[in-house]
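Yeah, one chain of the complex is gone here, protein chain that is, but the others are all in their spots.
And then chain A:
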Amino acid sequence: MTNPIQSYTFALAGNPNAGKTTLFNHLTGARQHVGNYPGITVDRKEGYLNDNGRKITIVDLPGTYSLTAYSAEELVARDFLVNEKPEVVINIVDASNLERNLYLTTQFLELGVPLVIALNMVDVAKTRGITVQAEKLEEILGVPVVPIVARSGLGTRALLDAACRIAAEGNAWQPLDISYGDDLDATILRLVEVITTSRFLTARYPARFTAIKYLENDEQILDRGRDESPAIAAELEADVARVSQHLQKTLNVFPEAIIADHRYGYLKAVLRDGVITHAFDVDRLYTSDKIDKVVTNRLLGPLIMIGILLGLYQFTFSWSEIPVVWMESFFGWLGATVENLLAEGPLRSLLVSGIIDGVGGVLGFVPLILFMFFGIAVLEDSGYLARVAYMMDRVFRSFGLHGSSVMPFIVSGGIAGGCAVPGVMATRTLRSPKERMATLLTVPFMNCGAKLPVLALLIGAFFADHRALMMFLFTMLAWLVALCAAKFLRLTVLRGESTPFVMELPPYRFPTLRGLLIHTWERTWQYIKKAGTVILAISILLWAMMTYPGLPDAEQQNYTEQRQQVMAAYPETMDEQGGVEAKHQVDAVDERAALLAAIDREESAAALRHSAAGRIGLALESLSRLAGFDWRTNIALIGGFAAKEVIVSTLGTAYSMGDVDAEESASLSKRLQRSDDWNRVVAVAALVFIMFYAPCFVTVACIAKESSWRWAAFSMTFNTIFAFGLAVLVYQVGTILGLG
């Protein structure tokens, strides 16, 4: 007789920092799949393993401290349990901090899910003099308790066996009843009776669980209740309100506080029964505490932080330069190859300028993102990132942000030369939704690496004597504007109380290489998948805008005739002769090439002017004149919507300079100095506009993926209007004061 293949779903749950991810990585290795829960940015991680012919899917629930509807993470965890009803919940708890960790466990027990407790870090606990009697705990709680060390994999075999055993038993959910004191117990009984007789929400939640959530004033359950049956919901809410009022009058507490007190009381009683023994003093100074004495010290702390952030910066932007150059030369080679293989025409232009440049633009970022995520993973996994948030919170809070906002700002260009793409993605470490959105929307204001060539060009052209000072001032200006914009957003569209900072400082740990690599890769891969598709479409669109409509035949004919004239004046075939004659001929060849190139430049400038982008640039001139921009600048700025790197090269084409290398723009700089359309005031206005207008498309795509397309559209319009206003202000005031 053969058994059908058994397949189980286990949910992995536990507090943040309890070792959940380590256990998940250990159990599933690289067989993981990362997705998103619909509508929110909480990762949904699944892993698969084959265990003695059983197919096991492990869902890594987000780390939470409780099952109330406090954050998106908690909602996700709870909804998963009640909607998808996994066979077993593996609850990982930190043995060295049992009481707080078991608080979540009591809520699983109250929900009644089949539970297996993984008692993690028994080794760490032992060094701290803590021994936990697993059998005793198992006996009292009535669920299997398996001691493990997730980092080494010790005990994971026994854990899987226990989970499979529970899954095979397939028992119905058995909620645990905890007493919440006379007042509340009586109320709970009343509520449970109403809930049971009317089958109110019972398809999803046990009756007692619903009753407790009503007492805890749990928004999500209250909403669901109102949807299910307004009458019964009103009845329950009225009863709860009565009890709540009574408790406030007599004891000056809310029911939810009493419930929490009793849960902890229950746990204290459980642990007192000889489950935990402390061999020596609990307040001994652990290694982690010693490190914190230095690392978060009033004077040393900020210095060390600056050092570490500079190190991260150096690591990300300098070390990734080599692979970035590889990528660039690969796409350069690909472009050149295609150019040689195909005849000149729209197809070649589309392939080279539209597709290869666009995809190359996205993939060119990959090494940078890979390095940055690796660096952040090190800081995150070691526990340092939480300390940065802790030290910086006071400053960032003044602007309506959160201590954790510091990392995205630095990465995006807080020290000039970052990149907003990894910056936007780094906002994931923020758990407070409003602060996260404000960070997400303001990090593109920082001076990323792509804005630097523009800064260098304009500062070089108009402030050649004060380069370093101007560079510094513009970096400071970026910080000032970004932080003030954040404050503005938090006072308007993202209005609301600041999210409580209440946060855990995890103990310092050596990150495992495997954990780092998995973290880095899954984030990078998400970037490639998400940004790639959107960017391709946009870059083709932009290419089309700058190429079509092409020059009319008559004008093309005109340029062709000019070329023919030059060729006639300097015949190509020249005899090989020696002496003065030869010298003269070399000059003639050079002259001929120069004249032809000049015609080419004229033609591409004319073509650009004739294209859709050029027409838009011309049409906008009357408006953009308010900020001092001529139509040529407008075209360059339109190109900048795709990528800020494009600005310098488009400006070059528009000013008939041919292809200008962003890194070597000396000739363009001279041309701008001579131009009547440019002066110091225009340069500052243009810089201000370029620094703060719509983020590049890669960033916009990332903002959309991290929030929604609505926010991405908001970011483009808000930033552009804001930047234009600022540029107009600079230009008008500067012109009135006669600074040009």
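FYI, a contact is a pair of C-beta atoms (placed from the backbone, for glycine too) under 8 Å apart; a residue touches a chain by one contact, two chains touch by 3 or more; residues count from 1.
Everything that follows uses one rule, which is that contacts and distances are computed from a predicted model.
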Legend entry - Protein name (UniProt record) of the chain left out of view, among "ABC transporter permease", "Quinol oxidase subunit 4", "BNR/Asp-box repeat protein" or "Ferrous iron transport protein A": "Ferrous iron transport protein A"
Inset, instruction - Have a look at A:N25, A:S96 or A:T475 and name the one touching the chain we're not showing. - result: A:S96
Legend entry - Option from A:Y70, A:F488 or A:Y559 whose C-beta touches the chain left out: A:Y70
Inset, instruction - Looking beyond the chains shown, say which of A:E87, A:E110 or A:D292 touches the absent one. - result: A:D292
Legend entry - Candidate in contact with the missing chain, chosen from A:E256, A:E328, A:E555 or A:D677: A:E256
Inset, instruction - Can you work out which residue in A:I5, A:I322, A:A343 or A:V502 touches the chain that's missing from view? - result: A:V502
Legend entry - Interface with the undisplayed chain - residues on chain A: 65-66, 68, 70, 94, 96-97, 99-100, 103, 128, 216, 254, 256-257, 260-261, 264, 282-283, 289, 292-293, 296-299, 301-302, 390-391, 393-395, 397, 403, 499-505
